[in-house]
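A single structure is presented below for examination.
Of the protein chains in this complex, all but one are displayed in their positions.
What follows is chain A.
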Amino acid sequence: MFEDFIYVLTKYDVWLWRGFLLTAQLLVISVAFGTVLAIPLAVARVSKKVWIQAVPFAFIYMFRGTPLIGQLFMMYYGVGQLVANIDGIQDHWTWTYLRDPYWYCLLTFVLNTAAYVAEIMRGGIQNVPGGEIEAARACGMTPFTTYRRIIFPRMWQMIWPAYTNDVIFTLKATSLASTVTLIELTGAARKIVARTALPYEAFISAGLIYLIIVYVLTLGFKMIERYLRRSEKRKDKLPGKIKPMGV
């Protein structure tokens, strides 16, 4: 058992490393673009006008309401085939990118992350105390400035734990990329299993790498959380150290 571990880790270290790089890449890009896309979605989602609300609502509902693997297959085999059937596309210079599973996969992950994050942000925005917004208006801030200086900072403070959770969720979701031929970390493990017939050693090795990634992520996000809550100077107000009332 132990020798088999060493065997997998030394003989297939390059496969695992490349898998790790692709997983990291998919995660970072999905979260970054997903978050940027989520901001306008969330703002539109809290609009009081029904027709502005409707579009992000439908988008979020669709992406949260269907399994990610289904979305991935729809995008890769569904949209991908439609694109492939366009006349002359296969001779066009863009075809190099349009035939590549990477972009379909990335797009699915970005949209999916955007839907989840937008819904988290909606909750955050709606929970900003009304008094603070009124105060900002009273000071003469435009709606844009109110968002920039009051609502968004307060929102980030509130949603950060949920957001962290969602990033970790996305990390694990990237493993589905192996079903559309991308060899990320899980794909690399499956490849090793195919070669060695050592499923435990290969998947535990990949699992350990996922755990390390999650550990580093959690650490980094904790530090950012402390920064976001820097205005709450008194230590006893931080979560986990709340004292009983009247003490």
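Here is the rule we use: contacts are C-beta pairs under 8 Å (C-beta built on N, C-alpha and C of every residue); 3 or more make two chains touch, one makes a residue touch a chain; residues count from 1.
The rule is simple: contacts and distances are computed from a predicted model.
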Identity of the absent chain, which is to be given by its UniProt protein name, from "Nickel transporter", "Arsenite oxidase, large subunit", "Electron transfer flavoprotein subunit alpha" or "Acyl carrier protein": "Nickel transporter"
Contacting the left-out chain in the complete assembly, out of A:18, A:191 or A:229: A:191
Identified contact with the non-displayed chain, of A:10, A:81 or A:94: A:81
Absent-chain contact - pick from A:74, A:168, A:183 or A:204: A:183
Which residue of A:18, A:99, A:172 or A:229 touches the chain not shown here: A:99
Chain A, residues in touch with the chain not shown (by the definition above): 77, 80-81, 84-85, 90, 95, 99-101, 179, 181, 183, 187, 190-191, 193-199
